[in-house]
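All protein chains of the complex are present and in place, except for one that has been dropped.
Coming up: chain A.
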Amino acid sequence: MDLLRHLRYFRTVAEEGHVGRAAERLRVAQPSLSQRIQRLERELGVRLFDRNSRGVALTPAGRVVLAEAAELLAAADRLGAAVAGLRGGVTGAIRAAVPPDLGGAAVAAILTGFPDRSPGGALELRELTTAGQLRELAAGTLDVGVLRHPCAVADLELGPMSYQPLGVLLAAGNALADSTEIGLADLTGCELVLFPREFAPALYDETLTACARHGCTPAAVHDVPAGDFARALVLSGAAVALLPATAPEPGTVWRPLAGTPLAWRTSTAWPRGADGPAVRAFTETAQDALRRHAGVLAERPGRPLFPRPASEFPL
């Protein structure tokens, strides 16, 4: 028995107080409606209506069932609406995440840009580390994220790759602040502020390896999430931070690195095969926001590649 449909018929009969009028309203044959009500009574094991000459009247049990049915049917209606929204995609709610350090302007552009691309769609945007995004994408609690690469993307599909050059955030009084751009090797001996390694372990290692490659040996690395404490370390002159282009706070300046030796690779990602219209709209919004507000490059700065015999694969 389709319980929800039978309860809807029951509700209509109760509202009309007359099987014939209810059948008319429901556009079903009266005998068929009577049979369905009797079937519901058998199923529930109680009499729902007393029949009289003018029509039908709810029994006490029928009044209880009507009250409970109202809640059940309301919940079913909400479920149906939510599922319809998801099927529609563009108008559905989408759970998305951006990494820390993406830059306030880019995040704001995603939040304001998404409704334009997906009218009526609801965007639930959170800040989540790359490692956290990978966990939630796998668990199904995140629909799409903006990931920092390299990371393990075996079961994910990726949007177009962007390259976000890193620069240096330093105290305005730092001697290096006078240059229009800073050589990575000039940061040798400085204390560096970088995100905690567990946020994106492979990117953390790649960043420090690239520092070493370009002659930068920091005196210390502070694993500090982007935020007040990181800014305070910079502002006090104790350390400098490696960050994508950012609108600096008073007392600090941001300078690009000479020769673009460091560029964080960034793309959207979603579980393989789950790219509905909302995911596509989010990817387009994020791409656009990164291009306009995060100073990304469309291509990775070129460099030669010399694979060694020990790599065991020829290129």
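One rule holds in what follows: a residue touches a chain if its C-beta (ideal position, glycine included) is under 8 Å from a C-beta of that chain, and two chains touch if they have at least 3 such contacts; residues count from 1.
The rule we apply is simple: contacts and distances are computed from a predicted model.
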Undisplayed chain, where the name is taken from the UniProt record, one of "Aliphatic amidase expression-regulating protein", "Peptide ABC transporter substrate-binding protein", "Acetoin:2,6-dichlorophenolindophenol oxidoreductase subunit alpha" or "Serine hydrolase" = "Serine hydrolase"
Contact residue for the chain not shown (choose from A:29, A:108 or A:185) = A:185
Per the definition of touch given earlier, which of A:32, A:112, A:141 or A:209 contacts the omitted chain?
-> A:209
Missing-chain contact among A:67, A:154, A:175 or A:310 belongs to A:310
In the complete complex, which positions of chain A touch the hidden chain?
-> 185, 189, 209, 213, 215, 217, 303-310
